[in-house]
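Note that this complex is displayed minus one protein chain, with the remaining chains in position.
Order as written gives the chain letters A and B; numbering starts at 1 within each chain.
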Amino acid sequence: MKTLRGLGLVQTILWAVALIVVIVLPFTSAPFRVEQYITWMTIAVAAAGLNLLTGYNGQISVGHGALYGTGAYTVAILVTDAEWPLLPTVIAAAIVCFVVGVIIGLPALRIKGLYLALVTLAVATLFPLVIEQFSDLTGGSGGLTLTSEQLYRGSIRDRRVKWESPIDGLASDQWKYFIFLAISIICFVVIANLVKSRVGRSLVAIRDNETAAEVSGINVSRTKILTFGVSAAIAGIGGAMFALNKGQVNPTSFTLTLSIYLLVAVVLGGASTVIGPAIGAVIYGVFIDVISPELPESLHSATPLILGTLLVAQMLMAPSGIVGGFHDLTARISRRKQGGGKQDKNEEVTVTTHEVVAETDLETDPGGFHP
Amino acid sequence: MNDFLEILVVGIGNGAIYAMLGLGLVVIYRSTGLLNFASGELAMFSTFIVWTFWNFGLPMWLAILGGMVGGFLIGVLVHKVAVSPLGDPHERPLAVVIVTIGLFLGLNGAAQLIWGTVDKRLDPWFGVSQITVGGVAIAWQKIGAVVVLFMMVLLLWALFKFTKVGLSMRAVASNSESSALCGVSVQNMLMLGWGMAAGIGTLAGVFSAPNLGLGTNLMQLTLVFGFAAIVLGGFDSILGAVVGGFVVGILSSVVPQYVSVFEKMPLAPAFILILAVLLFRPQGLFGSKEVARV
Partner (left out) sequence: MNMNWKGLAALGCALVLIGSACGRDDGDSSSDSDNGDSSSAEDAFINPSEDCDTYDGSAGVDGDTIKIGTIRPADGPYAIYDQVTSGLDAWVESTNANGGVTAGDGNTYQIELIKENDGYDPARTPELAKKLVEQEGVFAIVGVIGTENNKAIRDYLNDECVPNIALATGSPEWGRADEYPWYIAGLPSYATEASMWTDYLQETNPEAKIALLYQDDDFGEAYQTTLQKEIEGTDMEIVDEQSYNPLSGGSTEAATVSLSQSEADTFIVGLGGTPCPATLTFIPETWTPETFVSTTCSGNTALSLAGGKDLGILIAQAVYDPADPADADQPAVQDFLTNGAAAGLDEGQLAGGISSVGWGFGALFGAGLEESDTVDRAALMNTLFSLEDSSFGLVRDEMDITTDGGEDPWPLEGFRIVSRTADGWEEMSPFTNKNGESNEIAG
């Protein structure tokens, strides 16, 4: 028991350090960096939504970029056309994306595994074209810019929205950062609670063995459709944050590449773990925004090559991702310290919440459905 | 009327390309049960190899042969290093998706690193001239594409039907354990499948490069059309890939011209096809029921 408390303490300390870093960061970084951090948050939130569907529930989506885009366009259209105030549009985006998610979730009941990946890949590719097709609403390739009336060069003009900070000493980018940090934390807390609840356990049960789940009284169809809806809603919130942060939306921001990156964030951080997608998103962000620009000129186009190689290598060597790997490690330590004693509560939690991609699974049900 | 016929010809030309890409996908699916999201990039990469030989001065047919061999070797390598360690693709679909997407990114980046960012000119294999039949101009390149496609289908059919290698590949796909017991090297057959698929994909690249310009994004969207073709035809059917390819090619050329809501979305008819087929006839038009484990 002592070691377990020790591990718990380690975890708490990690959390506290993370919190301090997250709060101090905007004060020590240039404003452009702060805006990049916000972008990482939007990816983290959307990836967490995707993780609910793909990690926990086993429905693979290569098309969540389209839902992220739907959220972003919902915000942009409401602000520019309907002149909504900024923050309420986030809720609207979540609702719209929930509905879209449920609609996509219906055919997904019959289309599974690799085939669902194929269909959602097509959705991701199609999304920018749909935006171009309905350019009256979406602004086509020129996109939409969130503007407000501002005084400039002696007259009132429509200019890009600014986030005026109500707190003295907090610059506008810092204010924006904390608002989005709060939204992100809310999303993650909701997901953490959802995953721990009965519903969360039924998601995993469906992923691992749909028939067994059905037998044990879970309404599989309803759960799967709702998961798609909730997952889409969270991805939509990510997209909504993107639109508000950037103050603009363009179809080129929502191509297949985005969907791929969301998936990368999930897998890199650790599928079926609550915090994994956030870690994956941050690592990806650091790679793209901080490391890649420092590479020598001739290596610029090597960025995708490095990323692709890492992805394949990770999948082969550490498929459970960073958080999954950490959990495996702590589980092993506590098991050894206990001298191979009984499973205890803490470890059980670890196993169910991250039941990862990994486990080249002799010990689990061989007929099961593993993502 | 001529208007429609001209566009129909465009659709048939594109359809032949989609069918070739689809054939590559079918060969992989048959031997490994895998949907390969990297097959478009594999085709792009080996088309660059073709260009390199051709630019070096080799005759086109020899350059294409060289590209196909190059593609074959890369396919074999990819299978050995990245795919075979994953095990049964339908047991771990997420791992398959991630690995093939990793290959997708990696091959794309590698191609840009090697061949740069400027689109290359690969001359049409069958030249730029056209013949006019009843007022409709048809490029020899299109006729060539259709002919090459049918020759490939014949070869594949003969391979699977009559040769020992083809029979072994089929055996491995339908039951790898018992074929292993019969002395068939399962890994070798799977590698062969990957290599063949990559070689066939090269031809799809060779025919689309003159239309789109040979750049690293040559196949990114074409791949979706290729997938639509095999969804329609059935994942494991060679005939299906061909029929599916032509249907998708024709629809995506003709529909945007006549239906204004699809004007800017040539991909949309293909997408609707994918969705409808997977929902209502998951084995496709020509696929066998048990293989399509939807």
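The working rule: a residue touches a chain if its C-beta (ideal position, glycine included) is under 8 Å from a C-beta of that chain, and two chains touch if they have at least 3 such contacts.
All of these numbers come straight from a predicted model, not from anything done at the bench.
Could you tell me which of B:Thr52, B:Ser84 or B:Gln257 touches the chain that is not displayed?
Only one listed residue reaches the unshown chain, and that is B:Gln257.
Going by the contact rule already stated, which one of A:Gly49, A:Gly71, A:Gly143 or A:Gly325 would touch the omitted chain in the full complex?
Only one of A:Gly49, A:Gly71, A:Gly143 or A:Gly325 touches the chain omitted from view, namely A:Gly143.
In the whole complex, what residues of chain A lie against the chain that is missing from view?
Per the touch rule, chain A residues meeting the hidden chain are 8, 11-12, 15-16, 19-20, 23-24, 26-28, 30-33, 35-36, 39, 125, 128-129, 132, 140-143, 145, 152-153, 157, 159-160, 167-171, 174, 178, 192, 196, 242, 246, 248-253, 255, 257, 289, 292-293, 297, 300-301, 303-304, 349.
For chain B, which residues touch the unseen chain?
Spelled out for chain B, the touching residues are 2-3, 6-7, 9-11, 13-14, 109, 112, 117-119, 121, 123-124, 128-130, 132, 135, 137, 210-213, 215-217, 220-222, 224-225, 252-254, 256-257, 263-267.
What we mean here is this: only the chains that are shown with their structure count from here on.
List the centre-to-centre spacing of chain A and chain B in whole Å, with centres computed as mean CA coordinates.
It comes to 32 Å between the two C-alpha centres.
Quick check on the complex: what are the chain A residues that touch chain B?
Touch residues, chain A against chain B: 54, 58, 60, 62, 107, 110-115, 117-119, 121-123, 125-126, 129-130, 132-133, 256, 260, 263-264, 267, 271, 301-312, 315-316, 319, 357, 360, 369-371.
Touching chain A in the complex: which residues of chain B?
34-35, 37, 81-82, 85-87, 89-99, 101-110, 112-113, 117, 220-221, 224, 227-228, 231, 261-265, 267-268, 270-271, 274-275, 278-279, 282, 293-294
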